[in-house]
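Sharing a structure here in structure tokens format.
Missing here: one protein chain of the complex. Every other protein chain is in place.
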Amino acid sequence: MNPMGNLSMPRTDLALEIRETFPENDTQIQGVLLKEEYNKKRDIKVTTVTIKDDRGAKAMGKPIGTYITIESAKLDEKDESFQEPITKEVAKYIRQLAGDVKGKEILVAGLGNREVTPDALGPQVVDNLLVTRHLKEEYGEEFLERNKMGNISAIAPGVMAQTGMETSEILKGIIKETNPKLVVVIDALAARSVDRVNKTIQITDTGISPGSGVGNNRKELNKKSLGIDVIALGIPTVVDAATIVRDTMEHYMQGQDFSEQETNQFINEVGEHSIRNMFVTPKNIDEAIKQISYTVSEALNQSFV
Amino acid sequence: MNPMGNLSMPRTDLALEIRETFPENDTQIQGVLLKEEYNKKRDIKVTTVTIKDDRGAKAMGKPIGTYITIESAKLDEKDESFQEPITKEVAKYIRQLAGDVKGKEILVAGLGNREVTPDALGPQVVDNLLVTRHLKEEYGEEFLERNKMGNISAIAPGVMAQTGMETSEILKGIIKETNPKLVVVIDALAARSVDRVNKTIQITDTGISPGSGVGNNRKELNKKSLGIDVIALGIPTVVDAATIVRDTMEHYMQGQDFSEQETNQFINEVGEHSIRNMFVTPKNIDEAIKQISYTVSEALNQSFV
Amino acid sequence: MNPMGNLSMPRTDLALEIRETFPENDTQIQGVLLKEEYNKKRDIKVTTVTIKDDRGAKAMGKPIGTYITIESAKLDEKDESFQEPITKEVAKYIRQLAGDVKGKEILVAGLGNREVTPDALGPQVVDNLLVTRHLKEEYGEEFLERNKMGNISAIAPGVMAQTGMETSEILKGIIKETNPKLVVVIDALAARSVDRVNKTIQITDTGISPGSGVGNNRKELNKKSLGIDVIALGIPTVVDAATIVRDTMEHYMQGQDFSEQETNQFINEVGEHSIRNMFVTPKNIDEAIKQISYTVSEALNQSFV
Partner (left out) sequence: MNPMGNLSMPRTDLALEIRETFPENDTQIQGVLLKEEYNKKRDIKVTTVTIKDDRGAKAMGKPIGTYITIESAKLDEKDESFQEPITKEVAKYIRQLAGDVKGKEILVAGLGNREVTPDALGPQVVDNLLVTRHLKEEYGEEFLERNKMGNISAIAPGVMAQTGMETSEILKGIIKETNPKLVVVIDALAARSVDRVNKTIQITDTGISPGSGVGNNRKELNKKSLGIDVIALGIPTVVDAATIVRDTMEHYMQGQDFSEQETNQFINEVGEHSIRNMFVTPKNIDEAIKQISYTVSEALNQSFV
């Protein structure tokens, strides 16, 4: 969960939601491909946004790459019968983006603050993960293969207010020292739409670029900054307070035929408001995080055997 | 932290904020007294709202009794030098409402869900509290007095989604069995104003009446339902999402000379919106809850010696 | 997990281990029945000790009733394929002791201190439990039946150092107020043998009698003290430090033909030793408690549909 970026834009970490801000009839933004699949039986919707070139990246404000969004109304529900198909779907797309990593070393980084419930997702995924890298040292080369285990290490580094360090510094150091072939980053995200909170998993090969377009390159977690392939799993667990106010208002104003100028004036006022460092999250966030962290860690366990 | 009540009213648990909804020039609502004090040196503001009779109770939508609100911009700051004066002020008003309880048995109930950060305040206060009732059994009658300790028991009962029981059922049962003379209830509240979140402590002798006016009497925690005197300490740690949207909008619309009808129409639409079960809280909520829980438990430790 | 009782006896909460202290050739202690079953396929051993009368109770130092001990070397292992058969076995015996409680209200009490890892088992079982009692209020009489759910409430009351109250006081009060038909008490126990730690579940209809024979009746949790049927699930997660020293020593001394007097002298010296308030637990206790709490809560979920 990252500090809010530019308030003049509604804040979202989901490529899908950025895509939605374009006019509906603009079926093909230059340089951006959109593919939607719906698994009716499992009630899972998968949308793939592919940003092909710089033109697409500029239009979207996101780096070139693939953004797969898996949506299921049942993602945060406790019933285990719902979770198995979602787990398989997530594992399928992780493997698709990861390429051939069979038997290779993988570092899982669970970002976020374990003391703030909606931001505890990353650390909780690490808590549930089957970590195995040290077993190879202990029991010899073939142990992992014989037991159908991947070679997994994991870290929950905490957030800058706790460590005083950029997450990228911590991960870069650990990667240089332990030489994984791929890092999988798990993080809680901000969605624009309340309806996507705890219902959506975004998987991307572009890494995580908090406040992209704002230009704080130091903070990015991607192949360029970390030196190895990065897959990021992001799950929206909050909406920024300013975004929710802005969107509710905009929705109303559009219905009322306000001028664009009036709408913008309001938006700027919201930007000044004291809600700048606040987030919105559901009241059952504890159970949602617990449930989703199981699903994600199980998907990771299945992905890298 | 209680489920949202009636959305047609902005939601607040603070008597002070209800009082503020009345016109500023209405200096004396019938049956309601207002007293403000400001300790300049300590930068602490204390407002006492006294609801004297049924007329006042009806106007305020709150039971007859005393509501003391202690406001300090430094309540959630880590520096210990800020906390000592606040602690003393809180202890002073607890003792004022508690009357003569020297040496008497007191039960502290830390309400809320310890798994949801802004709702974990009550349980964390109990974690930090000096509990002593069992020491009397163990070391004899005079042990507590000799060591200048009150006779304190404590419980963090959890919320209904965790227990399947009303908090009032749990507390009533424990009170009947252990016979305390006073119960002090600690709970995280919803404020209307973002600026009061984590900056305010409300102390009242009326108990806690979640969704008052909605008529769910079973849920009330007060002298009538629990059978003994109740003092409630409430600390606003969230704002309801619907309230923040509504208030921001209203603020804007008033500046723009919208008709009352237009404003009401918008408010009703917000009521339909999916943000109904969501709350707003600051990003540093973990540190705020940690800090405030120390201050409150220390104030309780000092209050009942 | 209860404070140590009489040090002159090796400390165990397991009826099975008390039975084992009798000579091996004493196949039938008066008033005590012993039945052993072994499920080879599942590698689960079930021992039923039935104390039939006062003579048996006196010999065993335990109340009249049934003590079922389920042993599996895989109880604390992470692999889910091991857990399903154990879950079913546990649910079977809970139902056997509970009698006909279909559709009746059941209170689950998770005893212990959630801040001390081996004692956190009870609270963690409650965390994982499907609590449903409030859903009946919310969705009407038939909701639970239609969804094949039992009527479950739950509480994790904490320990006396946290609450200042006896657990029996808290439970008695809640039971009187909420009227369940059965209370299921979950607690971490002390075993005598290191090999039983985290490998054993004891299910009994006699309640939990900490320090039985020491005579602190107030503390007992059973039908007499709580007023309704009690089933206790106890899982040994620790060995008392004095017991482990005493038993290791005794084992050695027996091999060396020490006189009984010499052995007893040593045992008394251990009783004076500063290890009185210490316990022994395995280094992987965090993972064991996590795993066992899932298994127990799942067994409870299955038991009362």
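Here the chain labels run A, B and C in written order, and each chain numbers its own residues starting at 1.
In this text, a residue touches a chain if its C-beta (ideal position, glycine included) is under 8 Å from a C-beta of that chain, and two chains touch if they have at least 3 such contacts.
Note that the structure is predicted; figures quoted are calculated from it, not measured.
Enquirer: Wait, the hidden chain, what does it touch out of the ones we have here?
Expert: A, C
Enquirer: Which listed residue (A:I170, A:I228 or A:V305) would be found touching the missing chain in the intact complex?
Expert: A:I170
Enquirer: Looking at A:R11, A:R95 or A:R133, which makes contact with the chain not pictured?
Expert: In the full complex, the listed residue that touches the missing chain is A:R133.
Enquirer: In the complete complex, the non-displayed chain touches which residues of subunit C?
Expert: Within subunit C, the residues that touch the unshown chain are 1, 3, 113, 115-117, 161, 194-195, 239, 241, 244-245, 248-249, 252, 256, 262, 266, 269-270, 273-275, 277-287.
Enquirer: If you put the missing chain back, which residues of subunit A would it touch?
Expert: Contact residues on subunit A toward the absent chain are 126-127, 131-135, 152-158, 160-166, 169-170, 172-178.
The working rule: only the chains that are shown with their structure count from here on.
Enquirer: Taking the mean of the C-alpha atoms as each chain's centre, how many Å separate subunit A from subunit C?
Expert: Between these chains, centre-to-centre, one finds 43 Å.
Enquirer: Give, as an integer number of Å, the spacing between the C-alpha centres of subunit C and subunit B.
Expert: It comes to 39 Å between the two C-alpha centres.
Enquirer: Roughly how far is subunit A from subunit B, going centre to centre by Cα mean, in whole Å?
Expert: Chain centroid spacing, subunit A to subunit B, equals 36 Å.
Enquirer: Send over the residues of subunit A in touch with two or more other chains.
Expert: none
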